[in-house]
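Shown here: the complex without one of its protein chains, the others still in place.
Chains here go by letter, A, B and C, matching the order in which they are written, and residues are numbered from 1 within each.
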Amino acid sequence: MISAAVMPQPHRPIELRTFERPVLEPGAVLLKTLGSEVCGTDTHLAKGQLSGVPYPIIPGHVSVGVIDEIGPGAAPLDVDGRPVEVGQVVTFLDVYGTCGRCWYCTVGHATTRCPYRKVYGITLSADDGLLGGWAQYIHLRAGVHIVPLPENLDWRAFLAAGCGMPTALHAVTLAEIDFGDTVVVQGAGPVGLSAAALAQLRGAGRVIVIGGPEVRLAAARTFGADTTIDIASTTEAERLEAIRDLTGGRGADITIEATGVPAAVPEGMRLTRDAGRYVVVGQYTDTGSATFNPHLDLNRKHLDVRGCWGSDAGHVYRSVRVMSRYADQFPWTELISAEYDLAHAQAALDDVAAQRVVKALIVP
Amino acid sequence: MISAAVMPQPHRPIELRTFERPVLEPGAVLLKTLGSEVCGTDTHLAKGQLSGVPYPIIPGHVSVGVIDEIGPGAAPLDVDGRPVEVGQVVTFLDVYGTCGRCWYCTVGHATTRCPYRKVYGITLSADDGLLGGWAQYIHLRAGVHIVPLPENLDWRAFLAAGCGMPTALHAVTLAEIDFGDTVVVQGAGPVGLSAAALAQLRGAGRVIVIGGPEVRLAAARTFGADTTIDIASTTEAERLEAIRDLTGGRGADITIEATGVPAAVPEGMRLTRDAGRYVVVGQYTDTGSATFNPHLDLNRKHLDVRGCWGSDAGHVYRSVRVMSRYADQFPWTELISAEYDLAHAQAALDDVAAQRVVKALIVP
Amino acid sequence: MISAAVMPQPHRPIELRTFERPVLEPGAVLLKTLGSEVCGTDTHLAKGQLSGVPYPIIPGHVSVGVIDEIGPGAAPLDVDGRPVEVGQVVTFLDVYGTCGRCWYCTVGHATTRCPYRKVYGITLSADDGLLGGWAQYIHLRAGVHIVPLPENLDWRAFLAAGCGMPTALHAVTLAEIDFGDTVVVQGAGPVGLSAAALAQLRGAGRVIVIGGPEVRLAAARTFGADTTIDIASTTEAERLEAIRDLTGGRGADITIEATGVPAAVPEGMRLTRDAGRYVVVGQYTDTGSATFNPHLDLNRKHLDVRGCWGSDAGHVYRSVRVMSRYADQFPWTELISAEYDLAHAQAALDDVAAQRVVKALIVP
Partner (left out) sequence: MISAAVMPQPHRPIELRTFERPVLEPGAVLLKTLGSEVCGTDTHLAKGQLSGVPYPIIPGHVSVGVIDEIGPGAAPLDVDGRPVEVGQVVTFLDVYGTCGRCWYCTVGHATTRCPYRKVYGITLSADDGLLGGWAQYIHLRAGVHIVPLPENLDWRAFLAAGCGMPTALHAVTLAEIDFGDTVVVQGAGPVGLSAAALAQLRGAGRVIVIGGPEVRLAAARTFGADTTIDIASTTEAERLEAIRDLTGGRGADITIEATGVPAAVPEGMRLTRDAGRYVVVGQYTDTGSATFNPHLDLNRKHLDVRGCWGSDAGHVYRSVRVMSRYADQFPWTELISAEYDLAHAQAALDDVAAQRVVKALIVP
């Protein structure tokens, strides 16, 4: 029997349930879980803030495991086109079922807006099997995008960066940072920290992180931020002045929003220089409206604003390659404050919700 | 003596004044004016809604004239690099003095955000000479970008399109319309009409213009709009539904805002499909704020929003070439409702402000 | 019984064969063929110039038909996401089986380089069924991308443009033509003619077609080319001089190669101005090498050269929308010189190979 931590309903405690070992279909893979991330999305799930979630679910959308069994027939291919093998350490794209045939996939080339996507740990039900990471084993259905971890990439480091890394990689790619640019990152959570790291791997000339609390700002500095600004002890006007002072009065060349707070968006427009670029990636749930001045904040500024939603197999693949190549430069594993077994998944969730930990892992 | 229509101060009537014929410096040109546009900006100037205007001014920033005299020494070169000649019919970029040396010119490559720009008819004073188009002659200082009109391009057609054309050309370029895209244009004024025309010269599959009054919507249809929607007789919800109905529920691939109304901006975000693009070019003056939902309207939509400010010599040059090549397709001169001599410049301004005319020209 | 024209081997005459009406699998569609294109690729197939062709094949990769039958279960969705219906007039992307899972599909986002593509009429065997257009019926397997033709788009017009249209649309998209650009098209065959038409739907300021024979150049002028240059009666030096004369000495802003002749490629580099763009789309088969000067022709020119391979579902979808919207502007059906029934497919092939016709259709 296989144990898994199940979220039965919003506002109800996590339960430990047991599952039969699944019979694999052709093309499927059974992973023995090494670890799975606990992230802000899981706290949203616990509060019922996402729509279309088929509770009960097994949370955990970014996970690493060892291939324990491969379905009948030919082994599925990893993203590089190589057949996977039992014993490999792999991760996978949580998004499953992107169709490749709908208008968004074929005409719009908007990989993250395909309406047929299903997400492990979020929109796949525990009633349908081991389809989330907080479990001893994970059932990777045929068609899941599998990415092996290189030997020199510690799986704990990969999970410490977590889903924030491919999300940030998508955002920083959209940001089109030019060499020497001043980059402001709004937010010092997982996405913001990864964005601050990745900005340096785009040759940013200065990286400024605005956020809090201090423990996260300290982490930002560890990850190379040149300047951090505490959101709690400054006003918007002070932050604007601080950025202007650091940029000869112009403002940031590039700003990346990773806060989840609607008011951060008009502030970010103002922090950015004329003809600069602003990527909004942190407004993951609906937490209300914001007010801006279309003349001053957008049109006269000649500002480029890009909403950035989700990530695809390419973002995960590239995240693995970048983390592997620059592992020495960024101490991801230091972000892990605590590891929890399945029986303590509720505690993990509570600690993350209360920001008592920087990063929590479920290690079954 | 040379006559010119002078705007002495905001909220004061236009006066006819006389000027000495200027002594040209090397590289300068004296134009005998054929005509000059009256546009919405001139009504803003009359109301004092722009800052940094050195009244008294001679309005008129888009003009066509015949080269009457060339300053001492070598004739200046037009944008194509050919020396200009007396007798040529030319237009010129109203923006003068873009420096080529500041940060925006050399590093930012943001041609329209150079802080050293001076604009004929707007930020150059009548105290300094014939530096606006509502005059019998216009003094083109050394360094002004001169663009000859090809023989097959009627100067009245060029002025009928007016400054709306290079502005729209800039916006439509930023819009990166793909073949077959559905393009919504918000606004049926000069910029909107030009945008609707230019969208067809990008291969748009459907062009929808939202605006009013009916005379302008009729003009939009004459310029090829497939569908027009009257802003006065519809609600935002109805417009949103109309666009969705025309696009299989997705929304516009591309939306271009040319209204000047802040509330149009969040509406435009909603009219655009997921992963679409929205160009905001109509918020030329500060007329207040707008409210939007960063999650729904920007981030989850994966929306690309681009503020578009001003135009440069390239936009004017390309406007001339496009209008010349496709002159038969778009009946620009039909837009001209009335022509006024210098003595009736105030009447022209009043008629434009009251929207009694579609397009007015000053013909000295 | 269903008749089809079969190409049994290279260098062997086309045969008429009969097939059983197929039993459709879920998601499949049976098309009653209205018509199918005869194109240069078919002459390459007849000569065995393509590798990986599983003879015998039923040629015909661009076809239009009426949906005659739909496989069991839910009707497949067209590219717009609507269920197809019996009686609809549709076309389909000849490329079938793009995987959506390989590295090129997920990481490289190079839609036309997926190694798992199979092409109707080219790389699918007649031994496996009605998998080409020169047949009374075509079996669209589950997963084929189906695009309905709008009512105002004559299916003969669509076939007259043929596979040259999505190919040219891909190339012209890559060309990133700016408003008013001078565009040179090398080649006056189907791809070149479509490129010349589409350049005008990108706002080109001048379109120049270099090619032959005169009947094709006349067609190019009918499709809006401002200038045509006969390849047979000019030298490379004369063509270079002609283009320079038309462009103030600079050269073409954009050049699009659609010739199939290796020597055209270095010539095209020279026809293009410094910092211009050159798209190479016509080198479909290996016909030898070409020599160029990397300093003069590429590096000092700051030239952008883009190879363009194949087309995807988006290109076909956009072709249909563009042809439908601008049908009045471009007289595609005039290109059709002759229509042949299945029994005369060999004659069609011979006439195309001998360039006795501009465009030939198979109409079963």
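Throughout what follows, a residue touches a chain if its C-beta (ideal position, glycine included) is under 8 Å from a C-beta of that chain, and two chains touch if they have at least 3 such contacts.
All values derive from a computational prediction rather than experimental measurement.
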Chains still shown that are in contact with the chain withheld from the display: A, B, C
Which of C:Cys99, C:Ala142, C:Ala218 or C:Ala290 contacts the chain that the document leaves out: C:Ala290
Residue in contact with the excluded chain [from A:Gly81, A:Pro115, A:Pro213 or A:Pro331]: A:Gly81
Per the touch definition above, residue among A:Pro56, A:Gly97 or A:Gly205 touching the missing chain: A:Gly205
Full-complex contact with the absent chain, from C:Ala110, C:Val215, C:Ala343 or C:Val363: C:Ala110
Interface residues of chain B (partner: the chain not displayed): 77, 79-81, 98-103, 105-109, 111, 143, 145, 312-314, 317-318
Interface with the unshown chain - residue positions in chain A: 80-82, 169, 172-173, 178-180, 198, 200-206, 226, 248, 317-322, 324-326
Touch list for chain C against the chain that is not drawn: 103-104, 108, 110, 112-113, 248, 250, 262, 265, 273-275, 280-296, 298-310
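Operating definition for what follows: only the chains that are shown with their structure count from here on.
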Distance between chain centroids, defined by C-alpha means - chain A, chain C (Å): 41
In chain C, residues with contacts to at least two other chains: 80-81, 317-318
